[in-house]
Structure formats: structure tokens, C-alpha cells
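Left out: one protein chain. Kept in place: all the others.
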């Protein structure tokens, strides 16, 4: 889980910076998706840290949503990765998050095959 | 969508107040779930307000996660609704949100049957 | 306090929408300030709702910071209020928040002159 938390934190920070830079360059869709991704990373991170509230169904669902968001954000950022360094950095952070989340979802599914 | 935004905002506020009251009463699981629900409502609300970043797949997934969270939070709160007014209020706000979100997901699915 | 909560919620929503629209129009500074203002409104709102954690010194300081942010955000938005409706709306929500917060800070200072 430590790996997940670090990936979420890094992705959140990259997304906030990318959204800020996007806005100054008029890249509205990228800014908007990065802001959404940052918010979801934030919520996901806090949910992982709150041990007493873990609910397997909600957790898996939110992990899937966050993974989907990070994948969509990465795809959007990759379209501008040649021109803008912040998009390239953000896409990398999103990809790293997707990988880490999928690993954790795999481990959770194995541990609780019925969930 | 205005109805959704209002339900999300009301649910977020009810959850923050309920979590705060729970903590003082030692209801750890309820506090934790309410905090999670508040965070997800917050993110969901902002995602709805950011028109330029709408992505149908992510949106539907996040709406499902939020609905699942609100349902779990309501179930937890209902267990203490007889004793604590804040749990009763919070459960009501969660139920209202579930209803509103399901209505909106239904409308979105009809509008885009392939999504 | 109900008045404050409503003004904070309205300002937060107006700021998120304005930031999103700004980004698509390349207004980087406005987008950035609106995003900051939205985050501060969010934190301020939750702090008001958490009754058990009230600390007069922190509360007054955060109310002053939020008021200063809303004033700066309104000034930035007013520079584009002629051209863009979302900036006009956002400036109005910020001004309304400033007024409400100043009223509440006045009441709190009277109630606790030593704070």
C-alpha cells in the first residue's frame, strides 16, 4: 500500500502542476482532466489512509474509477507530450499510478476472491 | 445536474458533521466512512462542474463509486440512527444522493446507450 | 454561520466553473487563482462544520486568509468581467463571501474581544 500512496501523491502533484500550466496555454480539456485526476487521487489516498472505514466493495470500485481516470488523463497528456514537458511528466505519473493500482487490485482480488 | 450538485453538497456537509460528532462518541467506523463519503462527494461535485473534462466512461464509473459509497455510508449510519440525530440526518442525505445519482445515471445511459 | 456556509459553497462552485472556463480560454492566472480560492473555501467550510475542533486563533486566521483570497480572486475576475460571464459570476460570489466573512469575523471579535 505504501507504493500506492506514493504513486497517488506523485500523480496528484503532477496533475495540479500540469493543470496550472495547461490553463496558461489554453489547453482546456487537459487542464480539466488533470484537475479531476488530482481530486480523485486525493480522495483515494485519504480513503486508503483511513483504516477504520475500509469497505472492500467501495474500495475496489473507487480504485477502478481512479485507474480509469489516470488512464484517460495519461492519454490526453500524451497528445501534448512532445510539446510540453509538464504533460510528459504528468502522463508518466499517471502511468505509474495505473500500474501500481492494478497490482494492488490484483492482490486484493486474490486475497478476497469473493469481493 | 443541478439536483445532483445540491444532493452532493448536502451529503458532503452532513457527512463532515456526522464524522465530527462520531469521533467524539468513539464511533470509529462511522466517522471513517462518513469522511470517505464526504471526500468522494467533493470530488464528484467538482468533476461535474468541470465541463471541459467530461469523459463519459470515467464519469459513469465515478458516479457508480460515489453511489456505492453513499449506500454503504447510509447503511452504517442507519445502525445508529435511533441514538444519534446526526447519523439519521446523514443517512437521509446519503439516501437522497443515491436516488439523485441513479436518476442521472439512468438519463445518461439512455442518452448514450453505448457508453 | 449558515450564511457563511452557503456563501462558501456558492463561491467554491463558481470558482471551479470559472477556473475550468478560464483554462479553455488561456487565462492562466485567473484559472490558478480561482482554483486556489475553491480549495480554500472547501477547507474553510469543513473547518466550520467540525464543531469539536474549533480553535479561535486558527479560525480567525483562516477566515482572514480566505477573505484575502476571495478579494484577490474577485479583483482578478473583475478584469475580465466584461468579456466573460463566468468571471462576472465568480467575482460576485467572491464579493458575497467577503461580505459574509467580514460580518462573521466582526461578530466573533465582539463575542471574544481578547481572541
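Here the chain labels run A, B and C in written order, and each chain numbers its own residues starting at 1.
In this text, a contact is a pair of C-beta atoms (placed from the backbone, for glycine too) under 8 Å apart; a residue touches a chain by one contact, two chains touch by 3 or more.
Every value quoted in this text rests on a predicted model; they were computed, and no experiment measured them.
In the complete assembly, the contact with the undisplayed chain comes from B:22, out of B:22, B:55 or B:76.
Screening B:10, B:31 or B:47 for touch with the missing chain picks out B:31. Even with one chain removed from view, subunit C keeps its contact list with that chain: residues 28-29, 31-33, 35-36, 39-40, 42-43, 46-47, 50-55, 57-58, 61-62, 64-65, 68-69, 72. In the full complex, subunit A touches the hidden chain at residues 5, 9, 13, 16-17, 20-21, 23-24, 38, 42, 45-46, 49-53. Residues 19-29, 31-32, 35 are the ones on subunit B that touch the missing chain.
In the analysis below, only the chains that are shown with their structure count from here on.
Although subunit B and subunit C carry the same sequence, what matters here is overlap: shared residue numbers make up over half of all numbers found at their interface.
Rounded to whole angstrom, the centroid-to-centroid distance between subunit A and subunit C, based on C-alpha atoms, equals 28 Å. Centre-to-centre separation between subunit A and subunit B, using Cα means, comes to 20 Å. In subunit B, the residues touching two or more other chains are 42, 46, 50-53.
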